[in-house]
Structure formats: structure tokens, C-alpha cells
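Below is the structure I would like to discuss, written out as C-alpha cells.
A protein chain is absent from this complex, but the other protein chains hold their places.
Up next, subunit A:
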């Protein structure tokens, strides 16, 4: 098997890398692909708690790197979806415990076992970022429509180009349709004009993300979640399906509609 290794990165913290990694891995697994989500944020691991697998960790990435266990033993298989897996980061070590060479070796092993290896990277552009991208065939940059996140995304694109990564895609997270409509949030064409890379998907702001992660569940497995739907579409695009971008969701509420009626819009 020659699987794909996809690193999820952003530069800025808090834009939704971990949520993206967890949900897209789950969506790919639900579509029948064998997927593993890898947490490379050594010292600040979070993928486990977002995926609801925090109680099942015995070994971690650093144990594998330092030879205390075999890769197979550190990988946790999700009981809800047999095709979904997770490789946790160490919580009590720091980023220097892993190197780009070690990550490349692990990615080679994972590529042979999984259709998709989704690597969640730490915030920043230092060592942890270099570890996360070392073995990547493709890179997804997650940004939000905020100036700070977009500026950092641009910086990361420059670094990825310098590292000769060919396939780089953009995901715009937490888009608020109502603010875009009012002209108070950068719209998709604005962001694409600035960053000039291929768009993989748009994820609307969705309270389900907080609710599902509170419970250790995954929004992409919840048909009621609009963000979950967007993650599922992204998974299908990664599989080569031609899925149209979700239209920026129109407001459904009665009051919002009335408000527009009053404004004559």
C-alpha cells in the first residue's frame, strides 16, 4: 500500500488544526479508508482529547522515536470506527525529542499501512513544524478569515515552498456568512487573492464543534453539523471526488430573514 501523508499546519495557533485533523481523519475512515491521525505537538498534546481517545494512551510518538516500543503498539484503534486510528504525542517531553529524520522514518512506515496519515502539527514555525512537515506528501494550511491567521498562513506558504513541498492546499475555517454578507469579514475571493493557493474547502463557524469536542465525539460523523458536512466534503475531495464548495450558508432564522426584508435586501 502506498498511502498519502498529509500534514495540517497554519503558523498561528487556535485556528482549528487539531479539529480539522480529527474530523477529516474520521471522515476518511467513515468513507472506508484506513486512516491514522498523528499528533506531533509534543508537550501539548490535544488530538487525543478532541477525538475522545485520551483514556486509551499507553505509548506515544516519543516512545516510538526512542525505541521503547514498536510503532504498532503506540497506535490506538478507534472502537467506534474500525478504520480510524490515532498516534498520540508525548505530554511530558518537548519537541527536541523528535527530529525530522525520525518523522520521515515513521511516515514511511505509516504510508505502508494506512491509506491516509493525517499529521497534526504544533503552532509556530520552529522545530515542531519542521518535524511535522518532514515526511509530508501534501500539506493543508488551515486559516481563518482573520488578518493574523492569514498573515501567518502566508509565512508558512513561503516556508513550505522553500522546503519544496509541491502540493499545498488551503482550508478556510470558521467563516461567518452573516459577517461576510455585511462586509465585515474577509470573503473567500479576498483570501484566495492574497494567498494564491488552491482551495480545498470552507468550514462554517459551527457550535457543534464545541459540543462534539466537549463529548469526545467527532462533528464529521454527526449529520446535523454544518462544519461536519464541510469536513466530509473535504475528505471526499481528497479522494478525488468533484464536490462543489458549500455555498456560504444563508441565514435560516426567521428574525434574520425579517431583518433583511426590512432592509429591502
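For the reader, a short list of remarks on this structure follows.
The rule we apply is simple: a contact is a pair of C-beta atoms (placed from the backbone, for glycine too) under 8 Å apart; a residue touches a chain by one contact, two chains touch by 3 or more; residues count from 1.
Definition applied: contacts and distances are computed from a predicted model.
The chain that is not shown carries the UniProt protein name "Cell division topological specificity factor", picked from "Cell division topological specificity factor", "ABC transporter permease", "phosphoenolpyruvate--glycerone phosphotransferase" or "MaoC family dehydratase N-terminal domain-containing protein".
Among A:183, A:223 or A:244, only A:183 touches the chain left out of the display.
Screening A:22, A:64, A:133 or A:150 against the full complex identifies A:150 as the residue touching the chain left out. Not every partner is drawn; the one left out touches subunit A at residues 147, 150-151, 154-155, 158, 178, 180, 182-187, 190, 193-194, 196, 255-256, 258-260, 262-263.
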